[in-house]
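A single protein chain has been omitted from the complex, and every remaining protein chain is retained in its original position.
Up next, subunit A:
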Amino acid sequence: MRVDKQKLREIIRELKKWKAHATILLSLYVPPGRPVSDVLNMLRQELSITDNIKLKKTKSAVQRALSMAIDRLSKVPKIPDKGLVLFAGENPDTGESIIVMLIPPEEVSVYYYRTDKYFHTEFLEEMVSESNIIGLLLIERDAATIGMLKGNRLKIVEELEDYIPGKHEKGGQSQRRYDRIIEQMVEEFYKRVGEHANRVFLPLYEQGRLKGILVGGPAYAKYDFLEKDYLDYRLKKIVLPELIDVGYQGEAGLREMILKAGDLLKEQEFADLLKYIEEFKLHLAKDDGLAVYGEDEVRNALEMGMVAVLIISEEREDVEKWLELAKKGGAKALVLSSDVPESEWFNKTFNGLAGILRARIYS
């Protein structure tokens, strides 16, 4: 069956719930053009060597997964134009089994087979991944952080650090040569950061998925960095028009930059999440009646059209349902990922569901 991106997202979410103690969950990716018989042969070959598996429980689980896969695949006359993806396995505790075969919205590019403790959904995730990515770069003279915003996620790609000597000697004639060497070290570091940033961002840019790069860091280094040609000229053109003052590096620095960027990051779900979680906490702390939580209360408020922002944890089973309700109720809906520091608290305390009201409704 052919699936669109929306459907694929749901399938991925479902597959990610499956976890096993042994390597019994089968994932298979077949690119177009490969003869079905080849794939079947490979699977049969795999089945024949399962006898080597020592643990009986594991052995039979893997065998069942393989048999299901072979059975399903043997009904396919030809690998479709976009390729084919298949997952099979069972839950050893409940005995419940799962088999999914699909034609993805984008072409499968790798031939990949694995049995593991989880389903390998990463290639599918690539396909549904955001086409609206914002690159993030924090830079100062001896440290840098490269990251990106992808939907409701914040990803740190790299943290770079260099050793630049401090100012420990007294300044004088003899000092000047040394000072110049230090400046060269700083330039070398900027060069390295530029190379790394290009390597991370250019492919995304060429795929047309990188919408902008947000640059920040303490005081002036960021201007010096952008003034020269450390960053590829194509990337330089999409650097967002305002540079952000941020003192720190790493995850803390990136979060601070995103919060401070304000309107520069309009329509970025992660930026919205940070902002609205803060706002939700504020209403909670002020106890002004604008924070709403509890399934019944939230549903009720949504039905009344009183919810301005709805936050739903991606860990909830019924995310789609709430997205639907939010749409009907005219609420802005955000799916909370674990990349937001408060997510664990939010999930535990509010069962992963809460909102901000337009006005108080309960007194």
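Here are some notes:
Keep in mind that, in the parts below, a contact is a pair of C-beta atoms (placed from the backbone, for glycine too) under 8 Å apart; a residue touches a chain by one contact, two chains touch by 3 or more; residues count from 1.
One rule holds in what follows: contacts and distances are computed from a predicted model.
Chain not shown in the complex: UniProt lists it as "Elongation factor 1-alpha", one of "Elongation factor 1-alpha", "Glutamate synthase (NADPH), homotetrameric", "Biotin-dependent carboxyltransferase family protein" or "Dihydroorotate dehydrogenase". Across A:V157, A:L240, A:L259 or A:L323, the residue that sits in touch with the chain not pictured is A:L259. When the whole complex is considered, the residue among A:D4, A:D71 or A:E344 that touches the unshown chain is A:E344.
Of the options A:Q6, A:S37, A:Q175 or A:Q207, the residue whose C-beta touches the omitted chain is A:Q175. Residues of subunit A that touch the chain left out of the display are 141, 163, 165-168, 170-173, 175, 179, 182-183, 186, 218-221, 224, 245-248, 250-252, 256, 259-260, 278-279, 281-282, 284-285, 340-346, 348-349.
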